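What you see is the complex with one protein chain gone and the rest in place.
Going in written order, the chains are labelled A, B and C, and every chain counts its residues from 1.
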Amino acid sequence: MEDQIRDTAVKLLKDGSVGMIIGYEAGTLPLRASPCVITNAEQTDRLVWNMSCGSNLATYLPSVAKANPDQKIGILAKGCDSRSILGLIKERQIERDGIYVIGMPCSGILDRRKIESDLNGAEILEAHIDGDKLTLSTSEHPASSIQYPVSSIIHSSCSTCQHRTPVLYDVLIEDSSGNPNALSAPDASPYEQVEAMESQSADERWEYFMSEMSKCIRCYACRGACPFCYCTQCFVDQNQPQWFGKTTELSDIAIFHLVRAFHVAGRCVSCGACARACPMGVDLMYLTRKIEKDLDELYGYVAGLDVEELAPFATFRKDDPQEFITEPD
Amino acid sequence: METTPSGTAIDTAVNPYLPIPTTITNITMETAARDIKTFKLGFRNESDAEKFDYTCGQFAEISIFGAGECPIGIASSPMDKGSLQFTVKKAGHVTKAFHSCEEGMEVFVRGPYGNGFPMRDLEGSNIVVIGGGFAFTTLRSLTKFILHPENRDRFGKLTVIYGARSPGDLIYKYDLSDWEGRDDIDLYVTVDKGDETWTGREGFVPTVTQEVGPSSEDAYTIVCGPPIMIKFTIPVLTELGFQPDRIINSLEMRMKCGIGKCGRCNIGDKFVCKDGPVFTYEQLMNMPQEY
Amino acid sequence: MSEATTDWEPRIVAFLCTWCSYAGADLAGISRLQYPTNVRVIRVPCSGRLDPFYIIKALQRGADGVLVSGCHPGDCHYISGNYVARRRFSILKRLLEYVGIEPGRVQFTWISAAEAERFAKMMRKVTADVKALGPAKRLVKDYGAISRLVD
Partner (left out) sequence: MEEKIISKSEIGTLLDKLKEAHSIIAPVHRNGELSFDRIDSADEVVLEYSNTRKAPKSVFFPQQEVMFAYSKTESGTQVREPDLEEDVLLFGVRPCDVRSFLLLDKVFGSDDYEDVYYLRRRENSGIIGLACNNPRQTCFCTTVGSGPFNHDGMDLLLVDLGDKYLAEAVTERGEGMIDNFSDASDADKQKRNDIRENAEKGIKPVVVDLEGLKDKLDGMFDADVWDEFHTKCLGCATCTYLCPTCHCFDIYEEEETNNSGYRLRMWDSCALSLFTLHTSGHNPRTSTKERTRQRIMHKFNYFVHNYDDFACVGCGRCVQNCPVNLDIRDVLSTIAHL
């Protein structure tokens, strides 16, 4: 697939269809890929595609587009990324004509943290993926290798993903990953994690929420990684008045995450980029997926699929459910 | 043998972050828009007044408990013992809270901070003070200091050019009228645009500076004002023969600690709070343009 | 809960839209209807004006319960403010309950300018509900955690 990406990139850059391409380059560590912007055909060798391409590149689009108003911008997009791009078009942060989407069929992104915690502190020295098999050598056992079925260590955002093929693209790269999971949606309910949580007691959910929140160091990597956190000034940075506490006291942290989740409600496509960006491994999708499920359930709204459909909070139906309204009697 | 930490005994009894108590003894509304006030603060404890030994051009961190802290240039002259004056524009949340304070209320202060104007260099020279708008505060401190009977002889000719947008925006009108009547200061007050009552000069500070044409001989000029004013005044001064090391500026930056620790006000390796806020134009030319 | 049986009285913040619910409260007052004094009313232009964050902030800074009330659907002074708000509140309430906030803590209702009796009843109900729940503990700012750093 990398060859096809590079060929496409060379062609687009050479014939001037795009001025630059936002893609991924090899990371400096095993199981890492790093976002990059290339501007000429000679740089296309840098482009890679693998199961570590977990950043949502759409995040860069509004600022890159603003900085390069006269150029068309090429971008690699997985299913989730393409849904984010669609959302950004819908919110008029970018123009459809200003971008060229190279669609990537995706068989899921690895959950590096899951692997790391499984390795219990040992360092990954080398990693290799072949079909459904991930082979690692680690600092603990440099000589031997550890194997995982890829499907067992796929990120939770991907294991329930319904849109592995981009919903919007100008060219679609053919899948040759050999991964059986590619392109087909899983049988499981898209909201199975939320449903599992909902079946727990309120106390258990609160406990889980607090234990996740206590990990947060307020670095705002989640915000940085999110394509929809493009506000010029984030609500948490408004200081006249200072509505939001910036401390690491738990309620301040929890409220930041609740409000952030609410701000991306109806926009978040559950790409999981926030969760993967989080250095402390906070389960950020705990909140966003719940909202996603409720919007689907109550209003039949799924983000990032239809550029014309009004956002769920921008519209209403007179017969919207209102079972939550208290009747005094 | 190494000891941890390196260095000798540290007097941690003194906490530079602890502000000292003062009481607001007087509040003067300076502008017609009612957005700039001068607060006079009296020290609660006499020993604090002794310790708060400052020079012109320094600033202090003012605490309004409940709102926070912010750096404000000291507008009083070091000759005014026992009290401090700060001229504050209502802008952020601390200054808004400050503006809502009344006489008799408590305000906390720590400082003085920053290098201040190079008084030793200024002594014996002619002084050209150029100020624009609200940035006149520390220049007022300097002017008052020079005009003090004990000091006046130690400085040469004093020229003050001060401009504001409109007559209502001029601050320290009481000082200006006092200075008007003196013969040991050449005062030029200008406004961008006058109103029906204005009989004085009209015109932007750079233009007026050109018209006044202060001599650069044996002179230092101290220029404070909005960036746009500085930008157009510097060429005028250069033309008048002021060398970059004799053009003195005072910078503003977002600050928190005021003592070179918190890391946000640096321009290159210089901290505006500690190594500044006063820099010569020569220094600024050799610093990154990041302010 | 033990607190609920003692003298403890909950603090409840009620965000009322100025056109219907606040007028309903007014009418309740004029009509001398009795309702608990636990409720602190904050008047807002429209239930649609309410940033969900106000509700969370109220909980954080010491409200044991929050009530939001607007015009009945169809009666909004601004035509559709309460319809838009209804979606927002619906999602917010589910989210808050999901993380573990008790359902009775945050309530939403519609009260018209003529429904003084409904207003009084609603206040009684919310107060009773919150009383039964006891003091709010979740999402409340823990000043103890901060003061422990100094004392």
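Going forward, a residue touches a chain if its C-beta (ideal position, glycine included) is under 8 Å from a C-beta of that chain, and two chains touch if they have at least 3 such contacts.
Model, not experiment: these values are computed from the prediction.
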Out of all the chains shown, which come into contact with the hidden one? A, B, C
Touch assignment to the omitted chain, from A:Glu42, A:Asp237 or A:Glu327, lands on A:Asp237
Omitted-chain contact residue, chosen from B:Asp35, B:Asp178 or B:Glu252: B:Glu252
The missing chain sits against subunit B at residues 1-7, 10-12, 14-19, 21, 44, 63, 65-69, 91-92, 95, 106, 108, 252-254, 256-257, 259-269, 274, 288, 290-291
Provide the residue numbers of subunit A that touch the chain removed from this figure. 27-29, 32-37, 55, 59-60, 117, 121, 123, 125, 139, 211, 214-215, 217-221, 223-225, 233, 237, 239, 245-249, 276-281
Missing-chain contacts on subunit C, rising order, are 143, 146-147, 149-151
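Here is the rule we use: only the chains that are shown with their structure count from here on.
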Chain contact topology (line, ring, star, complete or other): line
Where in subunit B do residues touch two or more of the other chains? none
Residues of subunit C that contact two or more other chains, please. none
State the interface residues of subunit A toward subunit C in the complex, per the touch definition above. 197-198, 202-203, 205-207, 209, 235, 243-245, 247, 249-252, 254-255, 258-259, 261-262, 265, 287, 290-291, 294-295, 298-299, 312-316, 318, 320-322, 324-329
Touching subunit A in the complex: which residues of subunit B? 92-93, 96
The residues of subunit A that touch subunit B in their complex are 239-242
